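With one protein chain withheld, the remaining protein chains of the complex are depicted in position.
Letters A and B name the chains as they come in the text, with residue numbers starting at 1 for each one.
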Amino acid sequence: MSIIDAPAAARPGTLGDSVLRPDGTAKVQGSFEFSSDLSAEGCVWGATLRSPHPYARIRSIDVSGAWKVPGVLAVITADDVPGERTYGLIVPDQPVFAADIVRYVGEPIAAVAGDDPEVCRRAVDAIRVDYEVLEPLLDAEAALDPNTPAIHPDGNVIASQPVVHGDPEATADVVVEGTYEVGMQDQAFLGLEAALAIPDPGGRSLEVYVATQWMHEDRRQMADCLGLDPESVRLVLGGVGGAFGAREDISLQIHTSLLALRLGRPVRMAYDRAESFLGHVHRHPAQIWMRHHATADGELVKVESRMVFDGGAYASTSSAVLLNAVTQAPGPYRCPNAVIEGHAVRTNHLPCGAMRGFGVVQICFAHESQMDKLADACGVDPWELRLRNAMRTGDTTITGQVVQNVAPVEECLRETAALPLPDEPVGGRPRSDGLVDVMKVPGGAGRTTDAADVVRGIGWGVSIKNLMYSAGFDDYATARCRLGAGVAMLKFATVEVGQGFVTLAGQIARSILGVDDVVLGRIDTQIGSAGSTSASRQTWMSGGAVASACRAVRDRLFLHVAEQHGVDPENLVIDGTDIRDETTGWRIAVADASAGIDIDETVVYRHQDTEPLDENGQGDCHVGFVFVAHRAVVDVDPELGLVKVVQIATAQDVGRALNPLSITGQIEGGIAQGLGLAVMEEIIQTDGVIRNGNFTDYLLPTFLDMPDVVATLIEQPDPMAPLGAKGVGEPPTISSTPAIVAAIRDALRQVDGVGRALDRVPVRPADICLPARASSPPAAG
Amino acid sequence: MAVFVATDVASAVERLDDRPESIVLAGGTDLMVEVNDGRLRPLPDADVVAVNRIAELRSWRHDVAAATVTIGAAVTYSEMLAEPLAQLVPALAEAARTVGSPQIRNAGTLGGNLGTCSPAGDGLPVLAALGASAEVASTQGRRSVPVVDVMQGPKRTTLGSGDLIVSFTLPVTDGWQGYAKVGVRNAMVIAIASTCLVLDRQRRSVGLALGSVGPTVLRAPELEAAFAAALDWRTMSVHADAVRTFADGAAAFAAPIDDHRASADYRRHAIGVLTRRLAARGLDALGAAA
Partner (left out) sequence: MSDQFTLRVNGADHDVRDSWLGESLLEVLRNRIGLLGSKGACEQGECGSCSVVVDGELVCSCLVMAASAIGQSITTVEGIAPDGAPSDVQRAFVDAGAVQCGFCTPGLIVAVHSLLESDGEPSDTEVREALAGNLCRCTGYGRILEAVERVVVERRR
């Protein structure tokens, strides 16, 4: 990938420079400690017994067999939970251990501790559970029916959210509609869930090392269930091998802690891949009906939608996921009228919650598919149609919120279109011997396809994504900065999952304080919360907190310098690694000025207030928005339904590029996950049982599946953002998916002039090459 | 119980005979998956017999006079991909290239492929289409059996607990051979349908084997004979209808199931397309040469 407009040169190590990761060398040498690498003196292992049924009543649990396995040290069930028996990010509806009912395949029922993993495995197998198997609720639409028996005391509807804006009766010359479906995607981070819990003597407090996304929220839920004060639960970040939303909910934290407290000795738990698929939440499958009304020129007049998100057995963040989807249903376009109805429901499927894009991925696939349909109906080029409707700063969203952010949707579209198309010919450039280069055609090494079998298509996807937490949530981040002898020490609880906040934090300190040396403290709960590493929020939130703490330290340093040297502190600025008096030109090195002092400031940063939606879904519910455009070029073998994504071009709104190399990594990595959802990634459950919970059958894009990415960054510093920068993590994932599907549709249209609806992702080979399935059931308007 | 690293066939089969519950370990790419997820634990009174350091199993030889190549059961897919073996059995090289990743190809073997006997095993359609035979050793001696007679179904073969697959003997054909495999990803993917086609100009025979569309790899003798009869072997040309009939016949012959990897309908469809494309590819290559 090439970044076309590189930013102006910055002092090495500061904002704007492509600073390298401080943990990079340890990671390439294999010495970086991931949570699964941690151990402690006297440490034993834990393991979990999980339900084989999607819905069943537990008649009895007999753990006596487990105790007979040599080496077993503890066996615990729901009766051994001293505090709250349920937990949850938004509502505590999920049991630590199922006591009387299991609601999904994989729900924890008991945990054991033993000398080694093999002992634990045998002990788990020796627990006998007598189940009365019940008829599972597996149809999200049926879950909405009030006559369907509730599978949870809280009912089957987790959340419903309408949005009615403008004139609900409005219509226009051109009307297009469709029903779209998104399958269940897994975050599939590589570093599996792992934790190490070390109890303090006395057993009333403990330290827990865990790979997570939000330390203080984990601590809150853990303390509640452990029956301890939050202060008695000290969390320390264990190295995180990717997250993507899957670590926002509790997985093994409470189980590990319970075992450690029970035994009074350290316990570690680690999931294998199969357990990981059961042990964390996934991206919601969704069914979305949409109807777009537009003028003959393609100007949007009204968007209608009804969507149902399958939240699986427990609530997790379903209501927030739904809020994102309903409020951003039209996409990054002006739309004066809207009638939206959204529901998130409970079923006996795997629980769903956060994944990169958080509700917007699902709705974006639907609205972008609709925009293509509309373009077709109006006889307008799909790119041109998007341009005509592109949202601008000052426009009003369908919740009545005025977009105050920089909103460069038009620039994203124009800059993406200006990026070069691939020079690779259709079907790839032949090898020197004239034969097809099989790795450049659909099917790859499978040798299914020759260049003559290939048709190329081009498709567009554009998206809007809200940043940070919405709807009145008290969203804040805390950071501490300490300066002495030219060295800045930073401390925060901001979770590093690989995105690179540990790099950015140092850049911020170097820019603001004029230091070169920055030392990062351990990431733990010995400081206030930083919120979650999610919602593309840490550059803005923790970046804002670190910047504020550094500025507070800098201001005190200026006062100190003014006192020492008889200058006016109001005239002092940081210039490189010096402090300079702007009126006289007098200067002193920061290292010298800070010798022998110790300035220490802790700051809490909050973004502007948001408000919950009213009964019509109106309100200023979001903090800010980020935008991106994607153009996909895809080679398709229409007869076999195989695809090869050739190129993704993208122009992304970043506000200000604080670390271009790091942004490049987010763009390419995010696109890979969007590609995965477009053409291969889906958790398949039949009768509530996962069928492909392993990497042999849950397919992630390999090196050979990823195309070249060409990108340009739209740099328009956002005055609302503390550093002018917007989060960049989610947008690449969101609209790359519909762009790829649109490209496949474009290719197929060239074959027979009609093409395929491809109204479901991931697009499977059969969707491309076999007769269409019976059309989806009609949705209520 | 122990892991016995065998260095010759005799000691390996003795060990297998001595402890009938013993497990043969070749490249480990199937066996260790089962061990790792706890489905398989070696029994206390059994051995694991590792065979990938038996020289005879790790080598291959070309018998020019007999026009055969004999490939040791523990020769890896990476070795099958390399010249000159790749040139002698090009379809096997093509199949080998589709196996997993470089790491898997450096470990996985044909003996293991047959031992596991998955219908999706990438080497098996090639062995079947070429009419390969397996040499099997036991304490009773050695015998040669056609590979198609060994394959019964997933993890089911006609081999006994004391049997060790030593090698495979395949004809070096004059003509064309090719392998094609459909998966949802462009690398590292299990076949959801695969086809091997052999056009043997000297014997004027056709070999067609289908993978992942039945309980085991399928051969279709009647279709092969009909297509061989329709072919003009001198010019290597054929009426387009005959290719279509051949491909449609292959699709009809397939006996796939629906599962989480693909639908039966798609697998059947893919077999038809792959058969047609392979036939066209082979005829193009031979026709151009004729």
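Here, contacts are C-beta pairs under 8 Å (C-beta built on N, C-alpha and C of every residue); 3 or more make two chains touch, one makes a residue touch a chain.
Since this is a predicted model, take the numbers as computed values, not measurements.
Considering the entire complex, the omitted chain makes contact with A, B.
Residue A:G665 is the one among A:P52, A:G65 or A:G665 that touches the chain missing from this view.
Across A:Y209, A:F244, A:W383 or A:F492, the residue that sits in touch with the chain not pictured is A:F244. Check A:A56, A:V361 or A:A445 against the missing chain and you find that the one touching it is A:A445. Contacts to the hidden chain, counted on chain B, fall at residues 1-3, 5, 25, 27-29, 31-33, 35-37, 40-42, 48, 50, 52, 76, 78, 100-104, 106-107, 187-188.
As for the chain not pictured, it touches chain A at residues 1, 18, 20-21, 23-34, 36-37, 118, 187-192, 239-244, 272-273, 437, 439-440, 445, 497-500, 661-662, 664-665, 667-673, 694-696, 700-704, 706, 708-709.
Here is the rule we go by: only the chains that are shown with their structure count from here on.
Distance from the chain A centre to the chain B centre is 43 Å, each centre being the mean of its Cα atoms. Contact residues on chain B toward chain A in their complex (touch as defined above): 33, 36-38, 94, 97-98, 178-191, 194, 259-263, 265-266, 269-270, 273-274, 277, 281. The residues of chain A lying in touch with chain B in their complex are 121, 272, 274, 439, 442-450, 453, 639-642, 644, 679-680, 684, 686, 691-692, 696-697, 699, 701-705, 764-766, 769-770.
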